[in-house]
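Step one of this worksheet: look at the structure below.
What follows is an incomplete set of chains from the complex, kept in their original frame.
Naming follows writing order (A and B), and every chain is counted from residue 1.
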Amino acid sequence: MELNSIEDIRHALREFADARDWEQFHTIKNLLLALNGEVGELSEVFQWLSDGELEELSVENRIRAQHELADVLLYLVRISDKLDIDLIQAAKEKLEMNALKYPVAESKGNATKYNRR
Amino acid sequence: MELNSIEDIRHALREFADARDWEQFHTIKNLLLALNGEVGELSEVFQWLSDGELEELSVENRIRAQHELADVLLYLVRISDKLDIDLIQAAKEKLEMNALKYPVAESKGNATKYNRR
């Protein structure tokens, strides 16, 4: 499989669902529940780790994290595709909005303001 | 801003945090809580929508969805960067695993099996 971009993943996921006749299960709400499930699984990898264990992640936890991060991305791309939203373009616009919202001078090391958004 | 890939976003986010001295807030656990928050906000866009409203999303809901999808991606890329995990490569491996786990012949239209994974 040649996969180098969000766009490639979008196509691969579409073919994957089509081939298995799974489009019927991929409603927006179902996919959102699945996305929440995967973010929950990702959280569970880290929930009890100490600072030391976070600093030097075990091989087992690194692999689990890698798989869960992938799952989150896959559902995120699938949802965006179903909504016909360009994820990279959306991220670009959001980054530009954030640059305006958090000017460097006023936001420097400033957790309080950050927290208030 | 020239942003065309996950890789570009990864760099942009790193510079964004560096410029604002925000790396101190970007621990894995803090970022995971933020990711959960954004997936929650994305869920809230759709939670009470009827089938008809989902079919033809209002302009307002489409823009909200676009911003929340972007936020989820931004935190996902940031977390992957902090863990030094290549998100596209991880997704590629997961897609290959899924292809083995759900052979077309056995998975066709099969919600039950799908559900059991």
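By our rule, contacts are C-beta pairs under 8 Å (C-beta built on N, C-alpha and C of every residue); 3 or more make two chains touch, one makes a residue touch a chain.
Predicted, not measured: the structure shown is a model, and the values here were computed from it.
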* **Assembly copy number, counted for this structure file with 2 shown** => 4
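Assume only the chains that are shown with their structure count from here on.
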* To do: Find the geometric centre of each of subunit A and subunit B from their Cα atoms only, then give the gap between the two centres in Å, rounded to an integer.
  => 2
* Structure fact -> subunit B residues touching subunit A in their complex are 1, 3-6, 9, 12-13, 16, 19-22, 24-25, 27-29, 32, 35-36, 39-40, 42-43, 46, 54, 57, 62, 65-67, 69-74, 76, 79-80, 83, 85, 87-88, 90-99, 102, 104, 107-111, 114
